[in-house]
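Only one protein chain is missing; all other protein chains are in place.
And then subunit A:
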Amino acid sequence: MADGAAPVLDVRDLKTVFKTRAGSVHAVNSVSFSLKPGELLGVVGESGSGKSVTMMSLIGLIPSPPAQVTGDGVNFGGIDLLKASDDELRSIRGARIGFVFQDPMTSLNPVFTVGYQIMEPLRKHMGMDKRAARKRAVELLELVGIPDAERRLKDFPHQFSGGMRQRVMIAIALACDPEVLIADEPTTALDVTIQAQILELMHELREKLGMAVIWITHDLGVIAGIADRVLVMYGGQIVEHAPVRELFKHPRHPYTRALLKTVPSVRGEREERLEVIEGQPPILRAEPSSCSFAPRCPFAFEHCLRENPPRFDIGAGHDAACFYDFETGAPRSSATAMAKEEAQLDAG
């Protein structure tokens, strides 16, 4: 994919706040990223890091209230999704942006046939009649590798296995040839062999159809296998962003480094204990004013608690939101400079 191509999706400074009676929760904090045509963008982070909420916010799938989604804009093919009306969003969802969700056991409606559920978006967005929609539904089921597609249209979701249901979900998401496919932990609920089949299927489909994919997961192994670029999220922010090889070779954020360490190696000596990241991810009651990873970070120093680090560009399409520079093994000069300035101001 060409680096210069205009992005299909460009997200600028997206913020999502849940206003509840118990106070507000800042789930997404100033997230910016872009998605190029045909690329696969991996999004990783532990549970509660805001991966899913980010993706659902930008397409209006988060109920509002209680959520409030703001930002400088989500540009999708010239349309600002944050300013779009509900009707406009509806005509984009399922047509130009497809979704695959985590749990295929519950994501399909149990009382409607699989065929009906695949034909629904076809009839709504593509204006197909019943016969054309049925034909297309058969094609789609064949595309995602469901044998005997014609007959299985009449079956209900409970007559399919987990892996087959996830294939059906993918078929629904792909029904109207979307430009972007958002897959929210699509393999998490499946066992490993089925996972491998679904990953293989995604590989194939991407080659055939050429849509851009956002793949949300907490499985670094999956990301290493399929992603072009990776966003690492923590506390509702992007803490590191890099092409996939670069990220695994030179992780520049302590959180990414810690995440990579937690993956046990199947080769070599067995380790005494599995590595863990101590502590819990934060629940942000206000906009972050310090580095949200600092309490769990072995490299944290005094400045980290005073300012939320911006994303420092470190070349080769790589940036990390950390004041500590792993290349020099010392705090970033810009950070120390700022710290000094502050110290001087305090003294003065």
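As a working rule, a contact is a pair of C-beta atoms (placed from the backbone, for glycine too) under 8 Å apart; a residue touches a chain by one contact, two chains touch by 3 or more; residues count from 1.
One rule holds for everything that comes next: contacts and distances are computed from a predicted model.
Q: According to its UniProt record, what is the protein name of the omitted chain, chosen from "Molybdopterin-dependent oxidoreductase", "Peptide/nickel transport system permease protein", "L-lactate dehydrogenase complex protein LldG" or "DNA repair exonuclease"?
A: "Peptide/nickel transport system permease protein"
Q: Touch as defined at the start, partner being the missing chain; which of A:G78, A:P110, A:G127 or A:P298 qualifies?
A: Of the listed residues, the one touching the omitted chain is A:P110.
Q: Write down which of A:H125, A:R152 or A:R332 is the residue touching the left-out chain.
A: A:H125
Q: Could you tell me which of A:H158, A:H203, A:K261 or A:R285 touches the chain that is not displayed?
A: Checking each option in A:H158, A:H203, A:K261 or A:R285, the one touching the absent chain turns out to be A:H158.
Q: I need the residue numbers on subunit A that touch the omitted chain, in ascending order.
A: Subunit A touches the missing chain through residues 59, 61, 89-95, 98-99, 101, 103, 106-112, 120-121, 124-125, 156, 158, 169, 172-173.
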